[in-house]
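Partial complex: the chains shown occupy the same locations as in the complete assembly.
Labels run A and B following the written order; every chain starts at residue 1.
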Amino acid sequence: MSATAISTDVYTQVQQFYARQMHALDACRFDEYAATFTEDGEFSHTPGRPAAHTRDGIARELRAFHEERFATEPVQRRHWFNMIHLIEAPDGSLRSTFYVLVVTSRPGERQPEIAPSCVVHDVLIRADGGLLNRSRRVEHDYLLDLKRT
Amino acid sequence: MSATAISTDVYTQVQQFYARQMHALDACRFDEYAATFTEDGEFSHTPGRPAAHTRDGIARELRAFHEERFATEPVQRRHWFNMIHLIEAPDGSLRSTFYVLVVTSRPGERQPEIAPSCVVHDVLIRADGGLLNRSRRVEHDYLLDLKRT
């Protein structure tokens, strides 16, 4: 069903890449997160906010976003990725589409907030034996146009 | 602990198969979902509803179910699979048992519903270099008989 079969090695490498990448983001290591993008990478994480460009731009955007949203109310966020659908494009890049839930815990509250549900579209390239995001675009399910054809 | 060790390739192939399969279902591509079953496949997704048989029967059942449940209230559903326990049966089929959460987003509501929690029992067979469901049986945790021995 996929254009090009994805090898076991590549699929598992993507899973590991995402784990490292999101552990960095959830620990607010924004420069480390930005370094998982190509130098000219594009990151569009919230509808209505302009996409961030370049590693510097991505780290700056994340700092601004966290300052704006969480400065007065500390939280522990955990990004859960799942159901990774991976295909290889003719140019050798990987197109990865997967589900995301954002789990947000507040001090003293046992019950986390789990929202929103998202779908993410990544373009990944191989570099130096590893992977880098050339782009990431996040869609929020509750903002989708749900009219079906 | 498992009867037969599952190779890395097979385990990863199952993960990819599930991602493709459920992206199709969650996009309401019912024929594509049905085509991930064998021609005589069996699909039992909700306790109390009779199992659907054959690809045509499965696609028909899904259309009826969605019409009945979601026609007047559009939603975006996402099926999350996890903790896949895979063993190989003596006949070469794969027995896959895994956890599921159904994430349902409604337009304009940031907080999805995450329910029910399920366990799914699949029988998978290898065909044409890929995988197909010979059967799928869904159990809902809140309907389980929880008396322990």
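Odds and ends about this structure:
By our rule, contacts are C-beta pairs under 8 Å (C-beta built on N, C-alpha and C of every residue); 3 or more make two chains touch, one makes a residue touch a chain.
Owing to the predicted nature of the structure, the values given are computational and were not obtained by experimental measurement.
Displayed in place are 2 chains, all sharing one sequence; the entire complex defined by the structure file totals 3 copies.
The rule is simple: only the chains that are shown with their structure count from here on.
Note: Cα superposition of chain A onto chain B, rotation of 120 degrees, nearest 5. By the touch rule above, chain B contacts chain A in their complex via residues 8-9, 12-13, 15-16, 18-20, 22-23, 28, 32, 74-76, 78-82, 103, 105-112, 114, 130. Contacts from chain A toward chain B in the complex involve residues 1-2, 6, 8, 11-12, 82-86, 97-99, 101, 113-117, 119, 140-144, 146-148.
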